[in-house]
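Heads up, this is only part of the complex; the chains shown haven't been moved.
Residue numbering begins at 1 within each chain, and the chains themselves are lettered A and B in the order written.
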Amino acid sequence: MLVGELTASPAPTILLPPMLEETVQILANDRDSDLYFRLVVRAPRVAPLVQPGQFAHVRVLPMKATLLRRPFSIFQVAGDTFSILYKAVGQGTEVLSRMPPGEELSVIGPLGRGFTVPQPGAETPLLVAGGYGMAAMYLLAQRSPQRGIVFVGGRRRVDILCEDEFRALGWQVRVATEDGSHGEMGLVTQPLLAELRRGTDGKKLFACGPTPMLKAVGKIADEFQLPAELSMDEHMCCGVGVCLTCVIPVKAGDGWEYQRTCTEGPVFDSRQVAWEVEK
Amino acid sequence: MNLSVQIGRLTLQNPVMVASGTFGYGIEYAQLLDLNQLGAVTVKGIRLHPVRGNATPRTAEVTSGMLNAIGLQGPGVDGFIRKYWPFLKALKVPTLINVWGTTVEEYAEVARRFDALGDVGALELNVSCPNIKEGGAQFGTDVKLLSQVVTACRQATTLPLITKLSPNVVSIAPYAKAAEDAGSDALSIMNSYPAMAIDIETRRPKLANITGGLTGPCIKPIAIKLVWEAAKAVKIPIIGMGGIQTAADAIEFILAGATAVAVGTANFYEPQTALQVIAGIREFLVRNGIADVRKIVGCLLAGER
């Protein structure tokens, strides 16, 4: 949607993806494993607009002295509902995990620039996901007409989410856990490297997970000269591009500039990320 | 029912604007609310040249508020005019340009550039940003420097000038007076308050910049007091801000002496806030049988129990 359409201006120059604010009702909010939960909401206006890799900015209304929204990747979309897969890590997610069906949340979404969905005949997608990063990866796998391989990693067995669901989509799944309790023992980049050593032709990487993992995937993409799209995880206030909180260093011209993960991202071409800029 | 108010020669259709740095350049929120309903849009602080801003993390959440140390990232005057001005110019409501610089001359130069642009609603001189090493708060905590900045800008433009004061002073009255005397048409009160938070597990400050500015509902009682004090010291109108979430908050500022108000941090968690505040002010006036919002500006009943 062109923002210019909203005004009488003859000079609309900035393209913004469609977004809106919606009060949504919780349909389900169940524990998946350990500290992970799946939240399903009825969001007839937001749900149809979602692209893989986009996120919803959620206001957990019962929090009173904690005001900001929390960003979550959109995990699944079905009819007029969408769901998120979240880990209870702090105040917001803990309060969220105790909210029963029927209660309401305020959502702004869908937000951000998502992944490029692989088109038929394009590169074979290799998805790399750590922890709750599997959420964004799932929607990408589901929407991708091209099947590929998902590499999922985590600390322990409980951090491996929706493995069966990836298989049900017809994707291969390679699992690694740091404690070896499930799949290969070690980091998720190990099975990825093994796969790439077998050949890199026509492959493309997509990754979502903790920043060290993204950095490792970026380095691997560099080494093997493969395209890679990384979904970056930064703290966000507004989620819509006004506050300039969520920036990462991105190459620009001869140097670099700060770009917003909520607007120019969260998905960035790995070649653009200026990892070397020290904070 | 009249909601319109006057800031210098600028007329606002209602007294509720959005605060600089919390509303980008307007366009980002265009899909979420009707910008043409606002009193005015104030854009993020602009200096002459593009600014990269501070390292991250740039914000931290604190009890009933947040810290920020963005470091005034921005596209500079030219970048702004190229990227954002066509959109803003086409709005039916005025745009306020938040201006800063590292020298008195830079403030004046930016003022001149916007004067030449035409169609700008007013300039808001940010002499109170706590998050940059040069410029910003240094001008806002020294009465002489403050006078110089305002005087220089006054000479550079006929646009309405609003001086955005720092809360970080022993008494705000002399600063308010100095801005008025130097030709400011209005005051904005308040900017964020210098503050800090520490992550006890990593033992690091939560902000890369170590310190930042505190905003949100937690600072409202400080802001109300500053507006009240400044209103007693000057005749020019005041734009009150700091923690406004509801119409009741806005009315508190107006009773304390603010002619208009701005919604800041609340935009981040509830983009509809400014519109809700406008509706709530209207309701309050109706309920109290008051036909004009200007009738309650500064109408605090104090000392007459």
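Descriptive notes on the structure:
Here is the rule we go by: a contact is a pair of C-beta atoms (placed from the backbone, for glycine too) under 8 Å apart; a residue touches a chain by one contact, two chains touch by 3 or more.
The model shown is predicted, which means the values in this text are computed figures rather than measured ones.
The complete complex stored in this file has its protein chains present as A x2, B x2.
Rule of thumb we're sticking to: only the chains that are shown with their structure count from here on.
If you average the CA atoms of subunit A and of subunit B, the two centres end up 35 Å from each other. Note for the complex: subunit A touches subunit B at residues 1, 3-4, 6-14, 16, 18-21, 59, 65-69, 106, 108, 234-235, 237-245, 247-248, 257-258, 263, 279.
Interface residues of subunit B, counted against subunit A in their complex, comprise 21-24, 27-32, 44, 52-53, 55-59, 61, 63-66, 68, 70, 73, 83, 86-87, 89-91, 208, 216-217, 265-272.
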